[in-house]
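One protein chain is absent from this view; the other protein chains keep their places.
Just so it is clear, A and B label the chains in written order, and each chain counts residues from 1 on its own.
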Amino acid sequence: MMSTAPDKPSVPEPASPTGNLLAASLQRLARVASVFCIAVGLVLVVAHFRAKEADPFKSTEMAALRRELAAAPKDEALKTHIRELDLALRQQYFTHLSRVRAGAWLLLAGLVTWAVVGRRARKLVEPPHLPAYSEEAAERHLEAAALGRRSVAIAGGVCGLALLGLSMSCDSNLPESAAVPPQGRQGADAPPPGTTPAQPSLPSHETYLANWPRFLGPTGNAVTTHTNVPAIWDVETGENVLWKADVPLPGFNSPIVWGNRIFLCGGDATKRGVFCYDATTGAMLWQQEVPQGPAVTAKQIKELEQTGFSAPSMATDGLRVYAIFATGDLAAFDLAGNRVWLKPLGVPDDPYGHAISLATHEGRLLLQWDQGSEGDEVSKLLLLDGATGEPVWETPRNFGSSWATPVIIDAAGKTQIITVGGMDVVSYNLTDGHELWRLECVGGELTPSPIFAGDLVLATSPSDRVCAIPPDRSGELSEDDLAWDADEEVPDITTPVATEEFLFTLATYGYLVCYDLKNGGKLWDHDLEVEFNATPAIVGNRLYAFSTEGAAFVGEVGREAGEFTRIELGEPIHASPAFAPGRMFVRGEQTLFGIGAKAAGSTEPGTGAGGGE
Amino acid sequence: MRFRRILQLLMWLWLGWSVASAFGAQRFPPPEFETDYVMPVTATPAPRSLAMQYVDVAVLAGALAVATWLAIRRRSRRGLIGLSVFSLVYFGFYRTGCICPIGSPQNVALGLFDPAYAVPLTAAAFFVLPLVVALFAGRSFCAGVCPQGALQDLVLIRPIKVPAWLENALGIFPYVFLGLGVLLAATGSTFLFCRYDPFVPLFRLSGNVLMVSVGLGLLILGMFVGRPYCRFICPYGALLRITSAVSRWRVRITPNYCTQCRLCEESCPYGAIREPVLLPATPESLAPDRRRMLRLILVTPVLMALAGWVGSGLATPLSKLHPTVALAEGYYAPGRPDAPPPVATPESLALERAAKNPDTLRTDALAVRQRFVTGGWWFGAWVGLVIGVRLIVLSLRPSRTDFEPDRSACVACGRCYTSCPNERVRLGLLPPEAIPPPPGRDLPDSNPAS
Partner (left out) sequence: MATESTHSNAVSRRDFLRGGVRVAGMTGAGLLAGVLTHKAGATTHVWQIDPAKCVRCGLCATECVLEQSAVKCVHSHDICGYCELCTGYFEPQPNALNTGAENQLCPTAAIIRKFIEDPYYEYVIDEDLCIGCGKCVEGCNRFGNGSLYLQVRQDRCVNCNECSIARVCAGDAFRRVPVDHAYLLKTKPH
């Protein structure tokens, strides 16, 4: 230790004429450096404020000249003037930038000099410490401790009072309940005359498409535009699993997503609930119970116990969410969880329990109320006003029970509602509920929903065949109107999914078949060898399928079958996934999984504010 | 062809205002070039590579080790100055003060409360490493690794002694600041420490003029008052104070034994040297001390509850720092003009966003505020605890026989070493016989380390 170069101690040099001279000149230098630093600093501050004030790109002179030019477009001299001014302004800006840079370095150099020289000078003139001997250390300590306690108490008190003052002096404008309109601003949101006042405006179609507002997504096609969903995750290690949330009540319905909120419902023999989760954290934002209609009998409940109370998925129009249960209780809530209306329709006569999911269109709710058997004349199709639940129109349907969800499409210049029922595929006009066309090509227990892709309606006859129908005809159609049909390994529960190019069907026993959407030609098949009840989903060029025993299969699909990765979720899955940017939500029997790459898109404070997109 | 395109454009211009929202619409088909023109590729310059971030962690770990060695074993002020200059250049001017441990408690807090936020491994390492070192060797991080500390240490020219009572009073603010910053980070509102770091703009040589001025002001103050930021503001310093209070090893003024010469007592510019005290242990003097201690221990929970209540009341003002709440407050502000301004401003654009779904915004904002109510209780309780514990610590009976630095307050700058005559003997600057041997003891081994 001693042998290594020892530190030079900072012994104050004995006062000598040369030492004094050095100290004096160093002190002078330090003073010069300090003056220099302060001057440069001041210049920089002044330059900053001047640049802020006279932003060259907000030059009023330039704006005036441009206006002049608009009035006299042929004035060449004016053009030259503008060009000169533009050059001058740009030079001013970039010169300012380089000056600030240079100033900063100068300031830094000045500070370094000041510190170095100042320290050295100080060392030369600092007198050595000569302690005075004193005895009363204990007394001094006690005094200092008492004073210290007092000052800590006072500082704490001051701090507390300041915080109290801050909390007292601040008011919030936020109304506690939605019922209170923002005061003094009705004018701001007043819609143009002619529309209903005090109605928040419907979200745009783009917003609707960017969300997952109904069963199988906005198009009913189970295809998401948010392609940045992870292809791999692990529930055990938590890799790409953002959160897990408990689902309090069972149900086969699939989650829906609006903005940063996920909605789903569940029910058992005693209660029915609607649940809203935060898509970022998985925290439950609200839950609401839906009361049972007065006409529901204990016997009906007993029957439903075997098949489930909450198979239909919810739907939203961006203003409200709607839920229906097998007991026939239909309810609407606003996004904040306040119930808007409730309609007990009575338990439908359905051997399996009502399972047709809801759909919306521009603030209206579509309800396909199929029940009984053919000839009972109890089935009907209704379009309800979302705000009140009152029917806009209703059309009788001469079919028995079915379990396939209708899809609303824009085709042949009309907004059509495509449904299946009995032996038929039927299209209705959304405006008035009148039938547009019908084609007898399906049959059996209609569970796979019709979809619309590549200008074709694709209807599935369970375990029988898939029919492709161009939706541009009218009246009673015949088999000749089919674009094509296919009959290999046709599913009886899951809905086919289609991109613009391909159609995929997934049979309950795990057989996945890919067709060319244009002509129905089979491209490939692949046996996943497990049982599926949930409709798969398409993310970019990947297909995600969830089996009843709780395994997910993810693979790239296209003209050829890709490899499928098996990922265990650990509990049975009966619901189709829902999507938000970068995230996928999967409902298991007891758990809702939030899957996504960590920190993608959800870390910045206030993501929750956006209502969509 | 050209005219068709212009016509098309005019048509779009005419339609433009109504379809402005159609995002991403390919209004003009991409051209098919007849010449062999090659489309430029959009450049995507890469950010600083991950490997370089691990280099930062390695440099931090290395610097901490060197600082510990220099402060405790080598006892070299000059070495610590050299390390400070290195840290100032590397972590300060090269890494522009970012990433630094001072901000890392916020990352950790946000990571613990927001499941969607993954704490960067580097931030986690920067948070944990200096604290672990402090548990064993005191504030080595402050000694020569922290660029903020190094900057202030190097500019200290003519130290003024801050009176102990003022030091005690101001000493609670780092803890309050820490609590506040953690509360704001955990609620996802803002990164307070980063926003109000006075030295980072100096390292970047650019920044918000207010913070640059505060930084320069603190530097000039720091020429006379030792490390004002570290002692009275730094939130990470507050954590280091707590951890270094139980450190295994620590800086000692003397390499072996104290001769009670008092030569060191003025050498510390940070007021960290404590003089030897032996209080009389008579029943008459012990009894009031014990009573006071009991009172303070009983009063602390009351203080915590009271401060917690005050803290919960801060939910409204503090939640306004959260962007969602700020937007909602702006949207529901009573004096808001009815019509949007003719030329869109950032504020009007944000309010337009708010108007799309005001109710969701409102409920989200209320949820954030509710989190602030809970967090406010914790924050207040923390402040109450800090005050209580400070009072208790000030009532402890010290039993020091030597002049020694306070474990928490000492930043291990090494200024006191050479004021000790024993150190001078160790360095060979004084003959050993110049120092009286310790009373009743043999001359101990001159090896300073344990």
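The criterion applied here is as follows: a contact is a pair of C-beta atoms (placed from the backbone, for glycine too) under 8 Å apart; a residue touches a chain by one contact, two chains touch by 3 or more.
Since the structure is predicted, the reported quantities are computational estimates derived from the model, not experimental observations.
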Which displayed chains the unshown chain touches: A, B
Of B:59, B:333, B:350 or B:389, the one touching the omitted chain in the full complex: B:350
Among B:68, B:96, B:300 or B:418, the residue in touch with the chain that has been omitted: B:96
Missing-chain contacts mapped onto chain A: 56-57, 65-66, 69-70, 73, 78-79, 82-83, 85-87, 89-90, 93, 97, 100-101, 238, 597-604, 606-607, 609-610, 613
Chain B residues touching the omitted chain (full complex): 1-2, 5-6, 9, 12-13, 16-17, 20, 23-31, 33-35, 37, 39-48, 50, 53, 96, 98, 103, 106-108, 111-112, 118-122, 124, 127-128, 131-132, 135-136, 190-191, 194-195, 201, 204, 206-208, 243, 245-248, 252, 256-258, 323, 344-347, 349-350, 352-353, 397, 399, 402, 444-445, 450
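The definition used in the following text is that only the chains that are shown with their structure count from here on.
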Residues of chain B touching chain A in the complex: 21-23, 76-79, 110, 114-118, 154-158, 164-166, 168-173, 176, 188-190, 202, 205-206, 209, 213, 216, 219, 223, 261-263, 265-267, 275-280, 303, 306-307, 310-311, 313-317, 319-320, 322-325, 327-329, 331-339, 353-367, 369, 380, 383, 387, 390-391, 394-395, 398, 417-419, 424, 426-429, 447-448
Chain A residues touching chain B - in the complex, by the definition given at the top: 1-2, 6-10, 30, 41, 45, 48-49, 100-101, 104-105, 108, 111, 114-115, 118-119, 122, 129, 131, 133, 137-138, 140-142, 144-145, 147-156, 159-160, 163-164, 166-176, 178, 182-185, 187-189, 200, 203-204, 206-207, 242-243, 259-261, 280-282, 285, 318, 334-337, 596, 598-599, 602-606, 608-612
